[in-house]
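All protein chains but one are shown in place.
Up next, chain A:
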Amino acid sequence: MIHSLFLINCSGDIFLEKHWKSVVSQSVCDYFFEAQEKAIDVENVPPVISTPHHYLISIYRDKIFFVSVIQTEVPPLFVIEFLHRVADTFQDYFGECSETAIKDNVVIVYELLEEMLDNGFPLATESNILKELIKPPTILRSVVNSITGSSNVGDTLPTGQLSNIPWRRAGVKYTNNEAYFDVIEEIDAIIDKSGSTVFAEIQGVIDSCIKLSGMPDLSLSFMNPRLLDDVSFHPCIRFKRWESERVLSFIPPDGNFRLISYRVSSQNLVAIPVYVKHMISFKENTSSGRFDVTIGPKQNMGKTVEGVVMTVHMPKAVLNMNLTATQGSYTFDPVTKVLTWDVGKITPQKLPNLKGMVNLQSGAPKPEENPSLNIQFKIQQLAISGLKVNRLDMYGEKYKPFKGVKYITKAGKFQVRT
């Protein structure tokens, strides 16, 4: 299956290589560099590249290309999904999945990669098992290690691999038993010029942080599970219980994990929490234009819309922008032509507005299309779909855990066409 893995940074340096079968020369990456050059933008590098003797399947995460070398037929998604799992594991272990983090922890990275694949076939990808095998680095531990010479490799044999519940490590013990659930919903929307919604849907996830001793068996129920149209589950969830009773019943992994992700049925109308008034125009002869955008709250169930940021990819002909913002601050990068306006919180009394002149390259034809506005925002303590957790029951253990739930609504791919 997966033959080798190369990690390549943005400037084209191969900073890590790992082979699970015979060694494949680094020169195979030249095909990748070629494709990268052709694609211009990193986003456009084809995920699958065919070379005379190998196939290269790559992902781009956090400014790093993960390029895997394949020799025979394999489902491409299998490899892609695995590579993302590798990146997630790095993120989980080092707090970030960056070149420096990987270089600083190269031994742990190597040990991880060794455990995750055997002869190119995934072996242990569950974070709970990996953490039993290889302890994540912490400052304290690295100090202790350097003094005592003890190691990161767990000295108890990992039993998780053997159990029926491979996602949960054995012998978990906490003094404070807590279970937190974050219901995070993102609104994907395309709003057209006139302000009407072309397309909108709600995508949600429930991220959990479970710190419970022993082998708790949890069941989480919703007030309105009917809302969830399409759900994908962490493997710990008992599918049959969900099918029959719409209850999430599971023995959780220890620590942070994504319990479910869901889509709210498209029949439901999506409440769009903000509206945008815009007036963007370019004049042909004076090589200038006007830019005027106002953002206001709408249907936000009495909660404050905060963390509002607007990014606009301006046309190439734009040289500079002279704007005034009534709230927050804006930046315009003349190289990438990206305008970013960090608005902050919206108060309905005084609507934030960004207004001013756009300078165009003289002589260049006026841009045909107005740029679309990408909006980000956040609303605390609200799940826009109305999803509500009803209760959490725990069986199998005797203590009384502390249970908490948090709701957040965010903008996902929220785009306003102008």
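The rule we apply is simple: contacts are C-beta pairs under 8 Å (C-beta built on N, C-alpha and C of every residue); 3 or more make two chains touch, one makes a residue touch a chain; residues count from 1.
FYI, contacts and distances are computed from a predicted model.
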{"item": "UniProt protein name of the chain not shown, from \"DNA excision repair protein ERCC-8\", \"AP-3 complex subunit beta\", \"Translation initiation factor eIF2B subunit alpha\" or \"PLP-dependent transferase\"", "value": "\"AP-3 complex subunit beta\""}
{"item": "Sole residue of A:I70, A:L130 or A:L212 that reaches the chain not shown, by the stated touch rule", "value": "A:I70"}
{"item": "Touching the absent chain when the full complex is considered, from A:E34, A:E96, A:D230 or A:D333", "value": "A:D230"}
{"item": "Interface with the unshown chain - residue positions in chain A", "value": "1, 14-19, 21-23, 26, 41, 43-44, 46-48, 50, 55, 58-61, 70-78, 80-82, 84, 106-107, 109-111, 114, 118-119, 121-123, 125, 148-149, 151-155, 157-158, 161-166, 180-181, 188, 190, 192, 198-199, 201, 203, 215, 217, 221-226, 229-235, 238-240, 243-247, 249, 251, 258, 261, 263, 266, 313, 315-316, 365, 367-369, 371-372, 374, 380-381, 388-392, 395-396, 398, 402-407, 413, 415, 417"}
